[in-house]
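With one protein chain held back, the other chains of the complex are shown just where they sit.
Chains here go by letter, A, B and C, matching the order in which they are written, and residues are numbered from 1 within each.
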Amino acid sequence: MVPEASPDSYYGRPIIKPPTWKTPDVPLYLFLGGLAGASAVLAEGAAVTGRPDLERVARVAASAGAGLGTVALIHDLHRPERFLNMLRVLKPTSPLSVGSWILAPFSGLSAAAAASDLTGRLPRLGRAAGMGATALGPALATYTAALLANTAVPAWHDAHRELPFVFAGSGATAAGGLACMFTPTDQAGPARRMLAAGALVELAASERLTSRLGMVGEPYREGRPGRLMKAARVLTAVGGTAALLAGGRSRTVSTVAGAACVAASVLTRFGIFEAGMASARDPKYTVEPQRERLRARAAQAASTMAG
Amino acid sequence: MSSSLSGPLHDVAGDAGHEDHPPRMGFFTDTSVCIGCKACEVACKEWNLVPEDGLSLSGMSYDNTQALGASTWRHVAFVEQPTGRASRTDLGMPGIGPPGGAEPPAGPGQETDSGEGGVRWLMSSDVCKHCTHAACLDVCPTGSLFRTEFGTVVVQEDICNGCGYCVPACPYGVIDIRPGDGRAFKCTLCYDRIGEGMTPACAQACPTESIQYGELDELRERAGRRLGELQEQGVDGARLYGADPDDGVGGDGAFFLLLDEPEVYGLPPDPVVTTRDLGSMWRHVGAAALGLVGVGVASFIGRRR
Amino acid sequence: MAECHPVGFQWVMEAKRKGATIIHVDPRFTRTSVVADLHVPLRAGTDIAFLGGLVHHVLENDLDFREYVVHYTNAAAIVGEDFRDTEDLDGLFSGYDPEKQQYDPTSWQYENAPQSPAAGERDPGQPAGPAASQEPEEHESARSEQTGSGGPTVQAKPERDETLQHPRCVFQILKRHFARYTPQLVAEVCGVPEEDFLRVAKALTENSGRERTSAFCYAVGWTHHSTGVQIIRTASILQTLLGNIGRPGGGILALRGHASIQGSTDIPTLFNILPGYIPMPHAAQHRSLEEFVAEDAGSTGFWGNMDAYTVSLLKAWWGDSATADNEFRFDYLPRLTGHHGTYDTVVNQIEGRSPGYLVVGENPAVGSANGKMQRLGLANLEWLVVRDLTMIETATFWKDGPEIESGELRTEDIGTEVFFLPAASHVEKKGSFTNTQRMLQWRHQAVQPPGDARSDLQFYFELGRRIRAKLAGSTDEMDRPLLDLTWDYPTEGPLDEPDAEAVLREINGWDDSGDALSSYTQLATDGSTACGCWIYCGVYADETNQAARRTPHWEQSLVAPEWGWVWPANRRILYNRASADPDGKPWSERKKYVWWDAEQEKWVGEDVPDFVADRAPDHVPEEGATGPDALGGRDPFIMQTDGKAWLYVPTGLADGPLPTFYEPVESPVRNAAHRPQRNPALEDVAEPANPINPTESRVFPYVFTSYRLTEHHTAGGMSRTLPYLSELQPEMFVEVSPRLAEERGLEHAGWATIVTSRSAIEARVMVTARMRSLRLGEQWVEHVGLPYHWGANGLVTGDSVNDLVGIALDPNVHIQDKVGTCDIRPGRRPRGPALLDLVEDYRRRSGAHPAEEDDA
Partner (left out) sequence: MPTPLEWPLLRQLRGRDRLGRGAAVESGTTKRLTPRTSRADSVVDSVCPFCAVGCGQKVFVEDGRVTQIEGDPASPISRGRLCPKGSASTQLVTSDHRVTKVRYRRPHGTEWEDLDLDTAMDMIADRVVATRREYWEWEDEQGRRTRRTLGIASLGGATLDNEENYLMKKLYTAMGAVQIENQARI
């Protein structure tokens, strides 16, 4: 039988279009942006406090993260030869436009800083570049939350308050984690602390996200994205705790905990990405909240009239 | 700036920097007179040279187009609805069909309260809404999507780099990337045609004037009158969709008269432009960025190890 | 109408906007039903019962438009004493010969009317033409073909009783004849509940009278039946009783399916008529021009000038060689001996009597009933010419037809030589189409045809030139008509195309000084005028192509007389004298159209009056007047030989003077209205490939009906090849009700096989509440709905519905039923020879067999 008209959807088809963004390009870019942005902060701290090993690892991480992220971003374009069109305009309404204007200078600056650090040439310019990258780093790590949130994808849009914190925390976790892996333990203290603090922020923000979103948050808890998110949480918690408690004493613990946190950050981004996709595919996540909103408005109007 | 992002905005073209622009143009699609002929779909494709979009039978009544997309800029939905349904065991009633009322039922379809239920076949030609606050346009990083002097929203195919941001931004699921081409496509409200005073291809072809093209203000008035007529005739469920400048997208440049809930036609019941929350988003991003700075600073405070 | 003629339907929507009530009567819930105020599903093929019920309702409750009926119809005419109605003879009219399955209509005449040779004279002992070899005698129907546009001839105005009380007056006969078509019978036959039927009746009758009119629109849902002519007759009776003919907003409007199908009937590529509905001469009675015109010349009305039309046609064709001395070459016309319809031709082909075939812009392998017969015919030709835009199934039957797949035919065994010639499209040539409202519209040429593509005009012109060149010098009398033919059209353009306007000018005709004629009233019997089609005379008036006129509608009245040209005489509504009352005044201000202006002493109005321009309403013709002179001031139906609309048809129909309900040739039920099950005058086509399913067969329990979809065009040659249309309806499907799906285990979007005794096809299943289960008394009737656009070629392919359809013909016009009985089962059909086994099994179990002589 021709499926009867359903009050919920048109033949069960999604109402909004799921993003055409590719995996792993986009979730990887989210991860790399966070890693690079937070690493820039870490590098600058290391420079200020005189931790050359940590600075080098972080500078390289920031530069490589931005570079690979740019590659991932261009690769995701369906017309990559036109990537420069990203700089035609600067649109505050478009996080991707804003992000392009962050990513482009950040990539250049972080690369210059890393190059200077590795070669020892032009140290002052390198340092200046590093400071520039650091200024942009936190924005690079967090704007991607707005990138996702500024869509009609229910699980992303509705999470627009928490996602930046999740991303900031996840970026810090990753940057700290990566630094822990490649930095001698005696210089890695800030990295461990960043890792732990990031983990805390990320866990708290994620928790708040899933609890506040209610039904629209389902995809974060269920199915494949739910499993990804859960694994990320476990790894973050374990890695964070281990790094904080034993990372200072054991290079092995530090490395493993760092790796766990990097992996957790990757998983978080994939989890969030896929949760959004899932919420876009099922029309109920689009329809039900909207209908609820209409009901609430109607009720309010009725009570205003009655009042 | 707030009215540039959400809420009523009378001069959309002016807001986009067009001086001395023509009035805002749009579509009013009156589904109560749609006969589902799909002339709009074909006329659109012929004019805009949109490629064929798949040759498979969907089983969704007479709708094998299935949805708007990069290669479908007009989509006629077909909804089959039982009316006055009775249980199958009631099939033994003599005959079928509408009741022997004194007056024919007002409105389309047939209703019955005797025996087997009747059926209502809803048809509606969907199209890009050319929102007052268009998320696709807002999020486009290249400026490929832009607001024309007619207040419509158009993709500039020479600019689009296929980033795909517009796709999930649209609260109606209209715009999409065309596989094999890589750019985003959607209805242009025949920007080239209306620039020379011609009618968009779909509206010109539409045999029953279900698709009406014109100045948006005038269309809204016309739609209001038509709704009044239908309500007077007692047509159940008639309503306007997208005509309210106070709605979540500031009203649609292409709006509809529907005969049932929007969801039934695959339309969101209360769409909101995502950039309405742009301020909040950026504020939270800012706070989180600052937080990250704080985390960074804090990480270097304390023991020197 | 919304389904097949969406743009025409805009006017229905316009009417609805102004308050009109739209009623849709159709087994199928279509796009029309969507916007109709009322959809009445009825069993396919029961239209006479439904319409008859409405006629009964009108007569029983005295709801006819009496003033109209008395003055403008033959309701008052007295019928002869010998006539016996179906009420008297158990479902048959007087004059029936059960052995021949034919009527002798002699007894149907008006009282005291002289016998009309046109319809009355039988032709005993006439040998059969090849096509009729199964029938020892020619069918009466061949004769009913021979009436021209004036309809059949009655030689005198009948006796009338304008009180309508005479027991043998048409009105009283009608009343008795339709008495049994009660709402109960309608319910029992059609499956339409009484209450619905009464709503239709009420809406129609309340909308009748001086102030209001109703229009009927129909298409092949009425014509494609073994009782098709009588279905339309029933509608005519109803519309005439309600006063809805010749008035604005009235009429019975045929919605035709091809761009110039009206034109190809007016200027016929049909066997039975010459241009302008002049009959083809018959071997038995038309041995001379004098005989040919005798029966019509001298009758009342404009058909009385048929001799002038014929002579002018002969002059157009044979020019100077046509003179009064040689009867204007009347003898050059080939004669009929029976009917030579397309299905007769196919039988001839199968039986090897007709080896050459030209198919132009048509796809019989998919579009004609009983596809197998069509293809068996094609496979038995010596040569076949196919002209089309795309490679249609008719051209490729020898390599990929269903019979190749099933193993019935082998490509190597098929001796048919096939020429596929690409045709020019409508923008690559100039010419005129005649649309469904008789309007000629000229198309200008936009571009040159590509490659070898040529217009059909050029093809036939060139073919004629070559044939004439090959026969040049022949002294054989058989070649004279070709050699004497006027065939010298000017050519133009890079391809040397004949000038279509020159052809149109010949169609229009000229006088003896060579000037274009402006009206058919100028046509003469003495050979001084030439005219290729008298009803088109005037299309080139003033040496101007009137069909090319394109004054925008916003610059003229609603009637838009300056757009195109409508035959006859640019008249938009036929018989529009009837839009005024007997005294010549408009029936009402609302319905004002054409009226008598006493001051100017002529008919005036919105349209070209369809009447003698200065004939006053009170004019009484002189005794013995003939032709137009015999028309009285109150005789609006000027082409009828008595000037009246015929509620009762005293002569000219093969299957009775009044419509009577008989079941379709294949039906799951017994005829509840009358004893005979099928049309008693039915024409069977006896061929092994054409078995007919028995009545009430349990093996074939369902009714199938074929139809169109908006998204495709006829046999698909112009739509299945186009991506934009193919994607809209990409696959052959079958529509069934939820009840039938449950009964047969059919799954939505799955596959089903539909079987008749002709063949089996497969289709995807659409289970939909739009298909209604109908209840006839204790019995349920289910329809299997089949859109018929698919075939083996093109972008989207599928089995062809016409392979299921059997052929048994309406005796008047030789058109087959589009409904029949079938079985439907889940799953795809067998491939190869297994398909034949399946069909054979069904034949055996059902007892289906080809028609035989005694098959009544």
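Heads up, the rule we're going with is that contacts are C-beta pairs under 8 Å (C-beta built on N, C-alpha and C of every residue); 3 or more make two chains touch, one makes a residue touch a chain.
The structure displayed is predicted, hence computed values, not measured ones.
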| item | value |
| --- | --- |
| Chains in view that touch the one left out, judged over the entire complex | A, B, C |
| Residue touching the undisplayed chain, where the options are C:T436, C:N576 or C:N690 | C:T436 |
| Selected from B:P179, B:G195 or B:G279 as touching the chain missing from the view | B:G195 |
| Residue in contact with the excluded chain [from C:T73, C:S94 or C:S455] | C:S455 |
| Absent-chain contact - pick from B:F27, B:W47 or B:W121 | B:W47 |
| Omitted-chain contact residue, chosen from C:A15, C:L89, C:I467 or C:A541 | C:I467 |
| Which residue of C:C533, C:V784 or C:A851 touches the chain not shown here | C:C533 |
| Where the missing chain touches subunit A, by residue | 87-93, 97 |
| Subunit B residues touching the omitted chain (full complex) | 4, 13-19, 37-39, 41-43, 46-47, 137-138, 143-144, 146-149, 154, 156, 158-159, 190-193, 195-196, 198-199, 201, 204-207 |
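Here is the rule we use: only the chains that are shown with their structure count from here on.
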| item | value |
| --- | --- |
| Chain pair showing more contacts of the two, B-C and A-B | A-B |
| For subunit A paired with subunit C, centre-to-centre distance based on mean C-alpha positions, whole Å | 72 |
| Subunit B and subunit C: spacing of chain centres that average the CA atoms, whole Å | 45 |
| Where subunit A and subunit B are represented by their mean Cα positions, the distance between them in whole Å | 32 |
| Numbers and ranges of subunit B residues touching at least 2 other chains | 59, 61, 80, 82 |
| Multi-chain contact sites of subunit A, meaning residues that touch two or more partners | 2-3 |
| Residues of subunit B defined as touching subunit A within the complex | 5, 58-61, 66-67, 69, 77, 79-82, 122, 135, 138-144, 159-165, 167-177, 181-183, 260-261, 263-272, 274-275, 277-278, 280-282, 284-285, 287-293, 295-300, 302-305 |
| Subunit B-facing residues of subunit C, complex | 2, 6-7, 9-10, 13, 21, 23, 29, 31-41, 187, 191-196, 198-199, 203, 709-711, 723-731, 733, 739, 748-749, 764, 766, 768-770, 772-775, 795-796 |
| Residue ranges of subunit A touching subunit C (in the complex, touch as defined) | 1-3 |
